[in-house]
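Below you will find the structure I want to go over with you.
Subset of chains shown; positions unchanged.
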């Protein structure tokens, strides 16, 4: 059985493998059976035309945090099949924090959900929510991970 | 009434304003009342852990193309409220092409949908589909643009 | 300012206006600023081909509970623009309970989310989750509800 530290390290290793995550400097802050916390510091390159966080960055954070939560909970490799994002308010902040958890694990499918917060001078603000449906490849499920 | 060339130029101007789009080198290839075509050349920085196009990049292309299609069709500023992405197959290719169209324009809301293709040695392959629900801000709707 | 009892009664009145809700015998169990609880007793007519709760019934409960939560929180008329449903496990039970809350109210748009539970001999089981994006018609928003 994986310890919490193993889990965190395993996700950090996966995170390091992804060139996009390295470019954006995604940080895996926390990982346990309850969920995963992912964080980035704002950079100008992340902006859309009005200077808010780009929808693609919002989606990247939510998708990654949801996927990592699925890996942490199931120990399996997973592939996102569907992603849904709600943009609640314009996303501005010095830092963004994605908190994801598994809603329902399964042998073939995992449902995860995520809240994305902006760190502002007035504290944390919920700026987006999202969810993913992840497929567990048949070979991964059979191999127990 | 905007000509097709005006539309294309207007979208290219918006595209230039977005720091993320400049970083990723999004190109607005085509824009008319029927829809919008957006394209990027593959770069290693776009990759997830296995080297496929990152879900965040897939989402960024679909969200941007859907939003541009809404702007081209309505002439209004719009804000994405909801984004949905289906990941049909692992996305690899030398270039990615997003083709978006407006499904239903409206005074307050616009529904757009998009197909994302990978350009490979075997031709174009559909790798993802997606859709966005965009809000037209009240002041934009009242000003007719 | 509406009291909690006013809110509950107002939703029960809307519920009574809907022929589908009367047919299915939707019951508005609870309604306050925190959310809405909607419930139905199982009937054979609600079944899909294997005898589980039909996806349409699952969607009807989630959509209705989300809409009622939006009405309870904002006091405005609302129209569902987008609905998303996750089917977590086959839905069987003697009774189904939908618990919805508003994630983000707004002048033009309201985001609601919902959990659907089946009441079984082993207690309550989460069988589906869902969310809706609701539009507040311009005239309703201007009239303050």
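By letter and in written order, the chains are A, B and C; residue numbering begins at 1 in each of them.
The criterion applied here is as follows: a contact is a pair of C-beta atoms (placed from the backbone, for glycine too) under 8 Å apart; a residue touches a chain by one contact, two chains touch by 3 or more.
These numbers were taken from a predicted model, which means no experiment stands behind them.
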Full count of same-sequence chains in the assembly - 3 placed in this view: 4
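Simple rule for what comes next: only the chains that are shown with their structure count from here on.
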Rounded Å distance, chain B centre to chain C centre (Cα mean): 33
Centre distance in Å when chain A and chain B are each reduced to the mean of their C-alpha atoms: 23
Centroid spacing, where centroids are CA-atom means, of chain A and chain C in whole angstrom: 28
Multi-partner residues of chain A (at least 2 other chains): 84, 86
Touch list for chain C against partner chain A, complex: 84, 86, 88-89, 103-104, 111, 113, 126, 129, 131, 133
Complex contact set, residues of chain C against chain B: 81-82, 84, 107-109, 133, 135, 138
Chain A-facing residues of chain B, complex: 14-15, 17-21, 23, 44-51, 54-57, 59-61, 63-64, 67, 79-87, 90
